[in-house]
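Pasting a structure here, questions to come.
Missing here is one protein chain; the remaining ones are kept as they sit in the complex.
Chain IDs A and B follow the sequence of writing; residue 1 opens each chain.
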Amino acid sequence: MPGWSNKLKSQEFWTAVSPVVGLVVPLCVVVLLGAAFASHSVQRVMITTMLLIILTVGFYVFAGNSGVLSFGHIGFAAIGGYVVGLLTVPITMKAVLLPNLPHAIGKIAMATIPAMIIGLICVAAFAAVVGYPIVRLKGVAPSIALLAMLEVIHQVIANWKSVTGGDSAFVGMPIDSTLFAVLWWTVIVIVVAYLYQISNSGRRLRASREDYEAARSVGIHVTFERYKALILSAAIMGVGGGLYGHYLGSLSPKILYLGLGFLGIEMLIVGGFHSLSGAVTGSVAISMVSELLRRGGDAAFSGGVPGLQEVILAILLLVVLVRMPAGLTGGREANLLALSRLWRRPGRSTPTEESKQMEA
Amino acid sequence: MIEVKDVRVLYGRAPALQGVSITVQEGEVVGIVGTNGAGKSTLLLSILGVVNPVQGEILFEGTTLLRVAPEDIVRKGVALVPERRHIFHGMTVQENLKLGGLFRKDKAGEAASMEYVLDLFPKLKQFLPNRAGCLSGGEQQMLALGRALMANPRLLLLDEPSLGLGPLICDRFFEDLLRLRDGGLTILLVEQSVDRLLAAADRAYVLRSGRVALEGVAGSLSRADVRAAYFGEQGAETGS
Partner (left out) sequence: MTTFLQYFVDAVTLGCLFALAALGVGIVFGVMRLANFAAGEFIMIGSYVMYLLAFLPWPIAWTLDLCLVALVAVLTERVAFRSLRRADMSTLLIASFAVSIFLQNLIVLIYGSRARAVPLPAFVNQSISVFGLQIQVVSLMTILLTVVVLLALVVFFKRANLGLQMRAAAEDFRMAQLVGTRANRVVAWAFAISGVMACFVSILLTSRTSTVTPTMGLTPILYAFVAVTIGGLGNLVGSAVGGFVVGFITVAMQAVLPPSLSPYRDAFTFTAVIAILIFRPQGLVSTVKIEERV
């Protein structure tokens, strides 16, 4: 088919897909290699890194595109984790651990994938209800409101003993977040996030991020765009939460809470607040640093030192904020074309328009 | 009194000033005209230390102003009446004026300045306890000038004072400025209105695209020359 081969050769096609391809392909390659050769513990690190990628991308879809920080997004993951868990814990276990469950839920147990889908729909619905008053706020207020929302979610989960088991661990979820299952979801999440970003809706939102007033003056309904992003990002967080639960096999209110939420923010900032590649890169980078610290800590102090890792990561974040506010990627997406140019002319940099003007 | 030598300023990668040199002698009124984006405000901001040139020198009475914080430059005797006035709306007229002279160590001098300003602008005396945000445009302009004078400056910078003011109020304002000049104040004035500028200033510079396109004694500059330099038409020359 002539059209197709032309399309594959055209620059526009590659510019459009290269961010996604540039992220997904290396990811798949690494995971495949890991599945084949890596030790069990390294594979576990890969899984947790991908889970963090999902959570960070979820956070990015809202915060990175709209410019509105959210400290509460991890709350969506918590809802997702518990909803999915409630649907997948076997009926017999439910009867024992959560005897006071409402009848209907107590009698259901389903496979993971339908549970995940129902879970993400539930989280999206929650975001749809709660999100609208929040996205109408201006300045720092929506960030604070989202933090308050997280606290509400946390309190409800921690106190609704009959449904969530309260403060104690909520156990019984089948541990089926395997390397490939998580990879599958990670790829879907990245692709969805990218499709949103390049859609008209996503572009409108990004315009408002750059200049709120200017965007409104050209007719962009900023509140509505933020609203859509919030719902989509909540759904992604729900997926992350569900997968997390199925990785650990159990959840408690403290797990999907501020510590993890802050880690997600950190990963996005370090990677590059304004780009999807930043979300992925930051997750990978921080995961690696975190893992090195953990292993180093284990070697130096048996069992590791509580608090040390967080202190170091906090300092790292501050340094990045001051020195490299645009993060590792500088807000740019993975660009295969740029790589190919480097390949063709090693050592020669292409003259840009700006440098020509400077010389004039 | 102040020498700006070959100053270059970049906003990001966009050049705002590309080698501008200006001098102002003591007791002069020097005017700067140019289109929007020519670099007039940037020039004032570099003198005040708000913007840092990447190249060039700015000397005030022999000492450099580069890498000096704005609040220290003000203490050296440079005051600003900014574009659109920037008075503190939430504070009273009295507080605005007081702020202008707050850094001064000389309390007697501060009191004398306050008296001087209120004499100069009786209207302000009337509005002392009122919130500054309630004043009209012209009154706010007076307040901005009064606040600058409270600092007892030796060099007064004004950024487009006629902006947003009716013509009669402008006339009054420029009369006041000339009276100040007669009292010994040195003035560097950025203005959009060429006529007013040439009428008030001793010497003038025309800026275009970040460069000095024309300079000369105000009386000897013809309107045609200025217009040519302003818009970059054929025949515009640099140097007087």
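Just so we're on the same page, contacts are C-beta pairs under 8 Å (C-beta built on N, C-alpha and C of every residue); 3 or more make two chains touch, one makes a residue touch a chain.
Everything quoted here is computed from the prediction, not taken from an experiment.
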Omitted-chain contact residue, chosen from A:Leu69, A:Leu86 or A:Leu243: A:Leu69
Absent-chain contact - pick from A:Thr15, A:Ser41, A:Asn159 or A:Ser199: A:Asn159
Subunit B, residues in touch with the chain not shown (by the definition above): 48, 50, 69-71, 74-75, 79-80, 82, 86, 88-91, 95, 98-100, 102-103, 147, 151
Subunit A, residues in touch with the chain not shown (by the definition above): 67-69, 71, 130, 133-134, 136-141, 143-145, 147-149, 151-152, 155-156, 159, 212-213, 258, 262, 265-266, 269, 305-308, 310-311, 313-315, 317-318, 321-322, 325
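Quick note on the criterion: only the chains that are shown with their structure count from here on.
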Separation of subunit A from subunit B, taking each centre as the mean of its C-alpha atoms, in whole Å: 51
